[in-house]
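What follows is a single structure, and I will ask about it in a moment.
Removed from the display is one protein chain of the complex; every other protein chain stays in position.
For clarity, chains are labelled A and B in written order, and residue numbers in each chain start from 1.
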Amino acid sequence: MPDHLLEVRNLSVRFHTAQGVVNAVNDVSWHVDRGETLAILGESGSGKSVSSSAIMNLIDCPPGEIHSGEIWFDGKDLLTLSEEERRALNGKRIAMIFQDPLSHLNPVYTVGWQIAETVTAHGRPGQMARDRALELVRRVGIPNPEAALKKYPHQFSGGQRQRLMIAMALALKPDILIADEPTTALDVTVQAEVLTLLEELQAETGMGLVLITHDLGVVAESADRVVVMEGGKIVETGTPHEIYHAAKHPYTRKLIAAAPGQGEMRVPDETAEPILSCRNMKKSYGAFDALKGASFDLMAAETLAVVGESGSGKSTLARLILRLEEASGGEALWKGQDLLQMSPREMGKVRRQIQMVFQDPTQSLNPRMSVHDIISEAWVIHRDVLEKRRWRDRVVELLEQVGLEASHAGRYPHQFSGGQRQRIAIARALALEPDLIICDEAVSALDVSIQAQVIELLGRLRDELGIAFMFIAHDLPVVRDFADRVLVMKSGDIVEQGPVRRIFEDPREGYTQRLLAAGLDPDPEVQRQRREARLKLTA
Amino acid sequence: MQRMIGKRAISSLISLFGLIVLVFFLSRLTGDPSALFLPVDASEEMRQNFRELHGLNDPVLVQFGHYLGDLVRGDFGDSLRKARPALDVVLEAFVWTLQLAVITMTLVTVAAIVVGSVAAFKVGTKFDRVASLLSLIGASAPDFWIAIVAIVLFSVNLGWVPTSGTGSVWHWILPIAVLFIRPFGLILQVVRGSMLTALGSPYVKTARAKGVKNRPIIFVHTLRNAMLPVITVIGDQAAALLNGAVVVETIFGFPGVGKLMIDSILQRDFNVILAAIMVTALAIFLMNLLIDLAYALLDPRIRT
Partner (left out) sequence: MSATTAETTPAKPTPPAKRGYLGMLWADKFATFAAIFLIIVVFCALFGPLLLGDAASGQNLRARNAAPFTLERGFLYILGGDALGRPLLPRIVVAAQNTIMVAAGAVAASFLIGATLGLIAGYSRKILSEVIMRLADVIMSFPSLLLAVIVLYILEPSVGNLIIVLAITRIPIYLRTTRAEVLEVRERMFVQAAQVMGASTFRIVFRHILPVILPTLVTIATLDFAFVMLAESALSFLGIGIQPPEITWGLMVSQGRQYLTSAWWLAFWPGLVIILTTMSLNLLSSWMRVALDPTQRWRLEIGGKNA
């Protein structure tokens, strides 16, 4: 007999795919009890979500197959129950929330209806369901709850949608809540709020919480116990403190080492001359001001980090400088010439000096071109950079410079992993030997361990080649070890700028302070202090 | 919503005007218009009189002005063949086609949605395969050939239904059956594909995690989302049904607007053709409006 409320025992799940049979999880066991928070930590492909999908009966068979194992809940093995018995547990005793609440909410029904459905689906009367929905929406902190019930998912912000998902999941006071990457798509400040809400609700109802995440910070903030997964297997279990300070498995140690924000901070060179001077740059879309007058200097060979949450205008700034969009006002002096006033011909010449690396390398590489064609396209466009007979050698040189191999030149983008693709994109940017590379969220789509490698590569290139970087990110820790200076943006304004050490150790603006306080540190001790500071700030 | 209808109306007006310009200039600039308007055996004197009467000797732009002026007053001229206002003749025939189209499209919509949804839910089963085969045949079938084969089989050999005309309920069966085939095949494909996409979507996962039963998942959560692309295709097919109506009405001697157009063309009754174009274009405009309304009704994201 099981000793725990929910226990997964020796579970193995495999999937039949084009590449043959894939073992998604292999011999996985974990358990969770009332009032407890268990974190399942892993990178993409680690199988961290598979066991909870099995608990919720969400695995389609075929192609999936539960190969062996048991799932004990409240004294019964779920895998031996009928479909109908399992359906009756879903939502009532065990509930689940997902990443990306926009696509997980039905777009054509009101949120009130969708919350009430959890109640009616388990045979409760409609009036009761509606009353409960109102109560829940009020509890999760949606402003103007009566009106909110009649609205549709697209009319809410990302954070509000996740609150509504939580309300929906908790409608019947379940014993267990499984949260699959609940804060991943959210801004840092919103992430902290949602995690706090989950904790409060757990304290109120005494439910057990299973938190699936890739983020050590989330673990440090919320978990009582943590299970680390890699390649479908559990490599390590323990408390967050044990895992962080005394990790036994090499993978865990690697993961902890890769967490950003632990190295030395850089000191900007005060004597450098600016190569890009932006003054009062503006962009409006109709009545909406995306950028309200940005002014800053970027020095030669320095790294300027631009940090802000979604809607802060940081990507707009990059797009204006590169003339992917036309500015509504202001100037951007590149070595004395205004980029915003240049004719297409003049701009064409300057383009080889300013290159860009995009967020998602899957999308920024043409799927129908080989790596050789992708990199050498730069020289097709700018004929005078390199003679044609030297192209092949130079491509190999560049590939090796970014840590790939010569034999990769003939392959196509889909044959590489995400991290390798981003390296190809960097090699492409280097092909024109630019003075400035703008990285727009260049590492945020990558796994933490890959992220660290790419940042290290960029740092090496900066030191070797003397290239200036404008590094756009939504995450402060990522830029801490890499940037010379930091520029913090909010709602189209630059709220603060300065050397990296000043921003991190002595932030002057309230927003910067909040942003730093909301960031989650992988060290549970540091995180506890930070959390106290955060609560003081909000109080 | 009102702005959308307004935008739609303006773009439809432009389209209608374009159609008028096309027909007018094609008829005036590609030869002697009297050859188009009058029967083939008309005498030279008749043609001369005709030209005088209709100002065909005026400059083309002046003629176009007169032409538009008449149109605005709803004057399409008389049918040469029936010596009655052309518009009356067309409207009479149009009622027949409208009935045929409404009945057929209702049947098609219901059948395609039911069969397509079930096929998507039971993807890969025998039912799904048969449905896919049916839709393939339906989408490939030449309607005129199906029509005449059906006449031989069901009217001549088996004697179940009359070969042509109107009159009884039985007269409607073959025309509707033939018109049914193609849109059924095409819409079925779209319903199936759209349902498959919707069934695999994240909100279905959420509903399952909430403990919602299978039936409401299919008919409440999925169907309404899956209907959005389907509605567009239903609109296109309803308009395209007029293509089929030309063929089917001619073969079955059904007095609708399609047969009227072919007859008028063979007898060179130009005013009737023109009136038929206008009435059809207006009907299609109204139908597109209905489609837009249905879209807005189903999808709250479009309403705001």
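We adopt the following convention: contacts are C-beta pairs under 8 Å (C-beta built on N, C-alpha and C of every residue); 3 or more make two chains touch, one makes a residue touch a chain.
This is a predicted model, so every value here is computed, not measured.
Only one residue in the set A:T118, A:S364 or A:Q527 touches the chain that does not appear here, and it is A:S364. Of the listed residues B:L179, B:I273 or B:L298, the one in contact with the hidden chain in the full complex is B:I273.
The chain not shown here is touched by just one of A:F15, A:W72, A:W334 or A:F416, and that residue is A:F416.
Across A:T184, A:T205 or A:Q453, the single residue that touches the chain missing here is A:T184.
Contact with the chain not shown here comes from a single listed residue; of B:M4, B:A111, B:I173 or B:A239, that residue is B:A239.
Annotation for subunit B: contacts to the undisplayed chain at residues 11-12, 14-16, 18-19, 22-23, 26-27, 30, 36, 136-137, 139-145, 148-149, 151-152, 156, 239-240, 242-243, 246-247, 250, 258, 261-262, 265-266, 273, 277, 280-281, 284-285. By the touch criterion stated above, the residues of subunit A touching the omitted chain are 18-19, 43-45, 99-100, 181, 184-185, 214, 322, 324, 347-349, 351-352, 354-356, 358-368, 377-378, 380-382, 411-412, 414-422, 425, 428, 432, 444-447, 450.
We take it that only the chains that are shown with their structure count from here on.
Subunit A and subunit B, compared by their mean Cα positions, are separated by 50 Å.
In the complex of the two chains, the subunit A residues touching subunit B come out as 56-58, 87-92, 95-96, 98, 100, 103-108, 110, 117-118, 121-122, 152, 154-155, 165, 168-169. Listed in rising order, the residues of subunit B touching subunit A in the complex are 201-203, 205-213, 216, 221, 224-225, 298-301, 304.
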